[in-house]
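Starting off with a structure, shown below.
For this depiction, one protein chain was excluded, whereas all remaining protein chains were kept in their positions.
Naming follows writing order (A and B), and every chain is counted from residue 1.
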Amino acid sequence: MGAESSLRDRFERGLAAPICLTWELTYACNLACTHCLSSSGRRDPRELSTEEAKSLIDEIAAMQIFYVNIGGGEPMIRRDFFELIEHAVGQHVGVKFSTNGTRIDKEAAKRLASIDYLDIQISIDGADAATSDRIRGVGSYDAARRAMDNLKEANFGQFKISVVMTRESIEQLDAFEALALSYGAELRLTRLRPSGRGVEVWSELHPTLEQNRMLYKWLLARPNVLTGDSFFHLSALGAPLEGLNLCGAGRVVCLIDPVGDVYACPFVIHDEFLAGNVRAAGFGDVWTNSSLFKSLREPGNPGACTSCGSYDACRGGCMAAKFFTGLEMTDPDPECVFGHGETALASKRVTIRPLSSPDHSKRVPVALSSR
Amino acid sequence: MSIDAFDALQNWQLSEQVSLRDEAFGALAYHHGNRRLVFLKSRELVELVRRLGEFDSADEAISALAPADQRDRYVTALASLHRSDLLNGR
Partner (left out) sequence: MTPETLIKGDAPIEIEEIEELLVEEVSIDGLCGVY
């Protein structure tokens, strides 16, 4: 084995601090996307205060976590949003925030353009309003495009356009590439996981095996397209895709949620993957001492994948995808490229799925006004 | 990305835009400007990179800090850090 695989092995054993972490600032959201991984909509009254958030940022800086990915809900809804991101970049912590773009008007775009060490990722779920709005709500695509126009006009520089791969959006890859090119933006494609509200739409929206094969070939030819390493389960098809090709949960990444709960990753917001809370003794204590993370840093058990020659390429796939479809951690990924996951799902006749814990979804449908 | 070949006779130092974080296997280096993340896989290399600016040339630093029989390996390592823009000339 070459040097690269020992690097992967070392990362699997965990690091002194996450390389990057996702921090959801709020469960409040002005949209109600059907696949929302954090089941967002309503603010949780126990949200971290501005002071608590700033202390957390100070700790992140002290731990030398290089980069924080801020999300939500919609992070720009928080009144202290700019205060917090300026506090972070002021301490040399790189920030990327993920947004639906509804709050990036011309003024916000100018302010964002003035902030250093800042990346912005705008989410859409289709290359046209009809496709995207089916998931994100009427008017959401146009709002995202306005945000992109405003960032361009304010000379923000390069931002990212992020798309979740669904059965529909996966047929629009060339259009996404063209869209990104037209803004000089980076394109980011990520995997739909049955997390949060995603569990309700996963079986109808996840790509088919044929579509996944097509996506793999498309990505292989485009190493400049970002994926957040979320398609490593497809690497069993041949040459590995760009990225570490391993699950980072609890090893190189984790999630801090709006109330300070620490989860292994943003796709497993569930008691089973809850490592602790930052309010107890800070974040570092959870990262280093949580028994959940210690067990995730043990070598994995291939389980049902033991006899498959491709295990090293995909390492059994995504924990979140398995957990929320009712599979065991030792089962194949539900989207295993050889169909072993489908077989496992069929044979288990799973009728009860683990319920996602905190559900902050809005109780009534959301209509996005033109404002 | 620096295309110029790495000259070990010049003096070099780690860019101020780079954070170095110690790990069990060596260190992680992150360049805040270009977002590059680099894994340094030996403790000697980490010390070399940290103290590079104290020497008149990369060559001297390597002679002082790298294992005697691995000069080429360490020159290669510094060259690749240079290519990723983690090193500045002084």
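Basically, a residue touches a chain if its C-beta (ideal position, glycine included) is under 8 Å from a C-beta of that chain, and two chains touch if they have at least 3 such contacts.
Keep in mind that this is a model prediction, so the values were computed, not measured.
The chain that is not displayed touches the following shown chains in the complete assembly: A, B.
Residue A:C247 is the one among A:V201, A:C247, A:A275 or A:L327 that touches the chain not shown. Although one chain is not displayed, subunit B still touches it through residues 30, 35-42, 45, 70, 73-74, 76-77, 80-81, 83-84.
Where subunit A meets the missing chain, the touching residues are 1-8, 19-22, 37, 66-67, 69, 71, 94, 98, 162, 188, 190, 226-230, 232, 235-240, 242-249, 252-255, 264-267, 309-310, 312-313, 318.
Following the convention adopted for this analysis, only the chains that are shown with their structure count from here on.
Distance from the subunit A centre to the subunit B centre is 33 Å, each centre being the mean of its Cα atoms. Partner subunit A is touched in their complex by these residues of subunit B: 19, 21-25, 28, 30, 32, 35, 37, 39, 41. By the touch criterion stated above, subunit A contacts subunit B in their complex at residues 3, 7, 10, 15-17, 19, 64, 66-67, 92, 94, 117.
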